[in-house]
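A single structure is presented below for examination.
Apart from one protein chain that is not included, each protein chain of the complex appears where it belongs.
In this document, chain identifiers A and B correspond to the written order of the chains, with residue numbering beginning at 1 in each.
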Amino acid sequence: MGKIFRYECRRLLWNKFFIGLAVVLLLYGALVLHAVTILGVAHTAPFSPWSFGDYLSRMLPLLWIGMLFFLTFYTSPKARRAAALTDAAPMPPRRYALARCAAALTGGALLSLLCMVEAAVFYVRMFGWCGWGSLLLPALATLLPALVFALGSGWLLGQIRPWLVYVWMAVPFLLAALPLPEALGLWNGSFFTACPLALETLDPAFVLPVAAAAAQAVLLAAGAALLAWGNRLRNITKK
Amino acid sequence: MKAMRLFPLELRRLLQSRLTWLMMALTVASPVLGLVLYKPADSTTMLSMYLANPALAGGAAGAILFGLLAIFELDRACRSRVDILTDAVVSPLTTALTRLLALLTAAVLTAGLTMLVWLPISAGLIGSVFTGADYVLAYLLLMGLALPLGVLAAAAAYQFTRRADLSIVLFIAFCALSLTVWVGDWQLCWLNPCVWALSDDFSNSRIFRSVAWMRLTWLSALAGVWTLSYLCIRQYGKGMLGSLARSARRIYRPAIALALLACSGAAYAAQPFIDRSNPDLTVMSFYEIPYAEGVTFVRRTAQVFPDTNAGTVTGRASYQFQNTSGQEQSISFGITPGYIISNVKANGTDVPFTVSGYQEYNEARLEVTIPAQEDVELTMEYSGFPQESLPTMQGGKELSSEYLCLENAALSPRVMNVLPGEAGYPAEIEITLPEAMIAIPFGSSRAEVIAENADGTRTWRYETNSAGGILYAGDYICEQIEAGGMTIEFYYGRKHQAVMEEAGAVDAVKAVVDYCTEHYGKLSYGAGDTLKLIQSRVAGGGYAANGASLLDEADFTIANLKDTSKGAVPGEIFIHELVHQWWGLGNMFDDSDGSPWSSEGLTVYTTYRIVKELYGADYAQKYYVDQWQQVVDDYYLNFYVRHPEYLEMLPEAERLNIAGSLSGVRRYNEMPLKILKAEQLVGGEEAMDQILHDLFNRELDPMYPYLTYQEFLDACHLTEEDLNLG
Partner (left out) sequence: MEIKIQNVGMTYPSGKQALKGLNLELKSPSLIGLLGPNGAGKSTLMKLLVAALMPTEGRILADGAPLEKAERQLKASLGYLPQDFGLFDELTVTQFLDYMAALKGIKNPKSAIQKTIQAVNLEEKAKSKIRTLSGGQRQRVGIAQALLGDPPFLIFDEPTVGLDPEERIHFRNLFSRTAQERLVLLSTHIIEDVQSVCDQLVVIHHGTILFTGTPEQLIESAAGHVGVFWERDEKQEQGLHITARVNTSQGIRCRAVADKLPPYAQAEEPTLEDAYLYLISREAV
């Protein structure tokens, strides 16, 4: 399984597409950092967990798209033709899917890391600030559930119809346009601008309200569940 | 020529595809995005909202859709492996050319269809200021030309990479660059031209010319790139470079590609619209040029001949100086970038001159050496296409048979280092204009027709007293309004007559002038008792000078005037600009140091008072005081306000940007709030009105005629601390 994972990573991450995506991501990241993050959100410092979370929320649509693009490596017509061979192999489909999803997740994690490193460089260059430990929680809370959900839902949709993955790429933009309730604020980034103001103290420490944490946990669980469902569906549709 | 034979066949095949029709339908519908979602033209003129934005959105969406269609269509043959069959019959190069022609034809058809579909909708939305010429040009330039660009870019990406997925990523990244990183760079944003406003009441020739230039630059560039990619079409089993080497054997092909790219490069470098002014607006080196020793200004005359078809200006200027130094002196003039100076003579003899490459505030420096004679008459000729400084707000130097605005050096070279003579800087300007235009000098001067020429033009003359000067001319209507003991000359575009009359604009002007005169006093400046109010072509705001005030047409649009929530008076910016006649001109402020006390504080406060009187206390509280309070609260909590040390750490560009925005907040929101607090502390509105009346009419110190914060505090018997809002 380790070998499959390594080969899938190689397929996903060692190509012009990944490099192009990384470049686009870095350019967009620089734009966000210099135009928005530098001002700080909700009166907090540009390097506060809130501003950092806001930056990540703005990067999330691109990460989401990147993640789904990785899945197209498994759902494209070309990949489906290769499945004629791989499906006949004795490796349990679940383990195989797990290895592939892990590779896609690694791709997503690498892109996320790239965004975070870019922010870190920005903070050091602009403010000589390097207290990165405080940024870990907002990064995890923002990115992990969303990326796992992208993976799970994208995987499932890819099994149903490959083109649905492309349609699914538009979801973050739709969410950004919708007035979501407070608890779902992490889904469109409004959480990071609204929550610190609601706390009514200056420069509040980062806290994740129970409702928001629950929403993220549900998202994470839903992602995992959809992933499992996608695998089952794969087995069913095959037969 | 095989391509031409195959073209109808390919076009028919393309038009039989359902995807083509879907893309065409989406493109035709896409201008609706400009009405609801994507509004790059942020001005509120009717043409900006209902013509520019839909056309821009249609262009951006259409280019993306047609780009994707191009990639899909080019990949279709490869995907279905038909290419193996077709390549055996026709060269893949011919196939590529045929496909491109078919796609471009589909794009042209779609643009035409869009124009037909949106014609009645646009005409209905825009109302009486709709014109066919603006409509056709807007859809042709802002939308139509975007589609071939999208097709060329996407097709080139596919022909280089031969992979649909990679081409889509590259193409989308190219579009995203235009929509994000290049958005402020008028020559680079190929997808979404920098159009911030289209004028309702006057012409838009300048902005259309600029967009056409950008489009043609890119058309040439992308046609060149496409031709290169065409040469890279894989043949004979060779890779990209092998195929390129093979296809380039016919030397005219790479020559065409290089010629197109060279044309584009030349068009990019030699653009005539935007100058190269120093972007650092804190540098004012032209104001630091030492005065020519012993030289004084006697008189200036200029004959200006605008070519309203070409958008250019030709002129002759004559300057009389008194040179008592007994030496040659170097005289500096500011000239508008784009003008070429010739025939410079002093007392009839050619004299040496140089024009600097360095530009600042939309001026280049012309240096002329005048002889060591006491009376010198310097004459020169100038001509050219006047350039602008702000690429994202083009249109300021509109010059057509409907409208023109010539400011300072654009009118005639502006003397920079000669002291005024006894009479100051007397000048006599003559300008020859089409019959329908009337000349309106900005200020107290009055222009008169001195000649009706045989070619249907009229020559106007006016006298003024300044080294520069601004002249507006256009197809205007003038209303004379008696208000506040003055005669207001209200000039507005002929196209707008019905709208202005319906909105009762004349009464509104009267109301504002009456209020200010009654509460603060009569305007003291200007020639006698007249004030010109000139409706300008959309400019993003207005300004005032002695005896004249400029009002942006965007405040008079049909939509704005019909907005009943704002009451009977059109546009509050209108009031704001008019109030600047009192606070800003009638009473001057030293705005140069960036301090919160500036002409804006009292102007915004007075606007609030007028609005309160007109629409009631609740409205004024909601839209003025509450909003100031909100902004000021945010300001005090701002991270950089609380921790200025971090602001200091930032690189200069970022620091200036943030500091500028913070200073704006203080001038426009904190200071009005402080004045409001002062009003409460001094005992209410009446008491404050009395204080302001006294300040307005105080005796001025000619050495420092500015109204200072301390004077205001003293008049209120308050200290700075009293007005702290914290």
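What we mean here is this: a contact is a pair of C-beta atoms (placed from the backbone, for glycine too) under 8 Å apart; a residue touches a chain by one contact, two chains touch by 3 or more.
From a predicted model like this one, the values you see are computed outputs, not experimental measurements.
In terms of the touch definition stated at the top, the absent chain reaches A within the entire complex. Touching the missing chain, out of A:19, A:35, A:91 or A:140, is residue A:91.
Considering the full assembly, A:79 is the residue among A:79, A:109 or A:221 that touches the omitted chain. Within subunit A, the residues in touch with the undisplayed chain are 1, 3-4, 7, 10-11, 14-15, 78-92, 96, 238-239.
Please note the rule applied: only the chains that are shown with their structure count from here on.
Residues 165-166, 169-170, 173, 176-177, 180-181, 634, 637-640, 642-643, 646, 649-651, 654, 658 of subunit B touch subunit A in their complex. Put simply, subunit A touches subunit B in their complex at residues 16-17, 20-21, 23-24, 27-28, 31, 34, 38-40, 43-46, 72, 126-128, 202.
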